[in-house]
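Here the complex is missing a single protein chain, while all its other protein chains stay put.
A and B are the chain letters, set down in written order, and residue numbers restart from 1 in every chain.
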Amino acid sequence: MTWQLTFKVARYKPGEPPRTDTFQIELDPERTILDGVEKIWAEQDRTLTFRHACHHASCGSCAIMANDVEVLPCIVEVNQVTRNGGTIEVGPLHNFPVVSDLVVDMGTFFERMQQVGMPIIGPTDPLDNQPKDDFHAYENCIECGICLSACPVVATDPTYLGPAALAAAYRQYHNSDDSEEKQRIMNLVDRENGIWRCHVAYECTAACPSNVDPAGKIMGLRRQATVNRVRKLFGLKPA
Amino acid sequence: MGAQVQPQGQVSAGREGTTGWIGQAVSGVLLLGLAGLHMVGHHYIVDGGLRDYGEVLQWIGQPLILFAEVSFLVVVTYHALAGVRSILFDLGLNEGQKKTVSRVLAVVGILTIVYGLFLAFTLFSRA
Partner (left out) sequence: MAVSNAPEGSRAYPGQQPREPQKRVLRWFQPFNRSLGTWSFTLNRVTGIGLVVYLYLHLGVLSLLLVGEESWDTFLAVAKSPPVLVMDVVLLAGLLIHGFNGLRVALVGSGFMVKQQRQLFIGMMVLALILLVIGGTAVFLK
């Protein structure tokens, strides 16, 4: 049985005022929100812009807002957010500049990941050099930007490094044996617009579709920064 | 995209961030005790829930209570204004604005504490 659905889509094109377009579509309830958006694009409006690639929560490129919640629309079935005859409101992620319709500019996001030393694409490590078990969670980051969209501090402070970069910094800090690199990372995050800007809302951890737990990592970095400072008081090297 | 990307925006010294956060947490924990004592002392162990003029003097006239009330004044002022600073900094202020906010709040804090000390010691002297 197919459902009758209303999609309200936030639209924006450079030079034009933002608007909301309404589309009526028929869709199986087990199909995903992304299926719905693609159906609109295929059958009703070829100017609708959105990102998508893997369709299985691996690439992180399709992240959007659906009914005011950040989602990877490729893995959220329409029956999880509405009912037959219901409405799904989709729009671009919060806290990013909008490029076009559902597409946001991820430039600063990736720049910050690079700042903390997290390679977006890196060489494959031999098995012996793989991160320790404890650090697997950070490898799960799919760079979707959902944590930044959900964070109430990123909403108002563009200078805040943000949960994704800080979680990556934690992983890089603990996975590095180079004391200079560790110090560089700590200098970057141990500041007012780094780990100390977080107000423990844990929204990033709640919203993350990949269980990275950025808030937990921010707290880990705080503990590390405090330990390092105490050690310095006693003339010891950072842990 | 170059490999050497500069940090976004000017950044404050690390120590300031750590000290600010730990200061806020420690003062907050202290306030649980100091505010509790203030509330119980002024409202919950008094008939009618509020001290009249004579009862206020009797309370503040005890040196240990004066010390606790003055501590409360200093800690609550610090905690309140550090909180305001943190909220304002959350707005993504630039470095100049941050300095201005910090200085203005420091002046407000000093004035508040001076006024509170004057109040407390005046009442202590009348007791």
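FYI, contacts are C-beta pairs under 8 Å (C-beta built on N, C-alpha and C of every residue); 3 or more make two chains touch, one makes a residue touch a chain.
Computed from a predicted model, the values in this text were never measured in an experiment.
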| item | value |
| --- | --- |
| Residue in contact with the excluded chain [from B:Leu37, B:Leu66, B:Ala80 or B:Val104] | B:Ala80 |
| Residues of chain B in contact with the chain not shown | 8-10, 21-22, 25, 28-29, 31-32, 35, 39, 43-44, 46-50, 52-54, 56, 76-77, 80-81, 83-84, 87, 91-95, 97, 112, 115-116, 119, 122-123 |
| Chain A residues that touch the omitted chain in the full complex | 12, 14, 18, 67-69, 92, 94-99, 105, 107-108, 111, 150, 152, 155-159, 198-203, 205-207, 215-216, 219-220, 222-223, 226 |
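Everything below uses one rule, namely that only the chains that are shown with their structure count from here on.
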| item | value |
| --- | --- |
| Whole-Å separation of chain centres (CA-atom averages), chain A against chain B | 36 |
| Footprint of chain B on chain A - complex, ascending | 107-108, 110-112, 114-115, 153, 156-161, 187-188, 190-197, 199, 222, 225-226, 229 |
| Touching residues (chain side chain B, partner chain A) in the complex | 1, 3, 5, 7-9, 11-14, 16-18, 20-22, 89-92 |
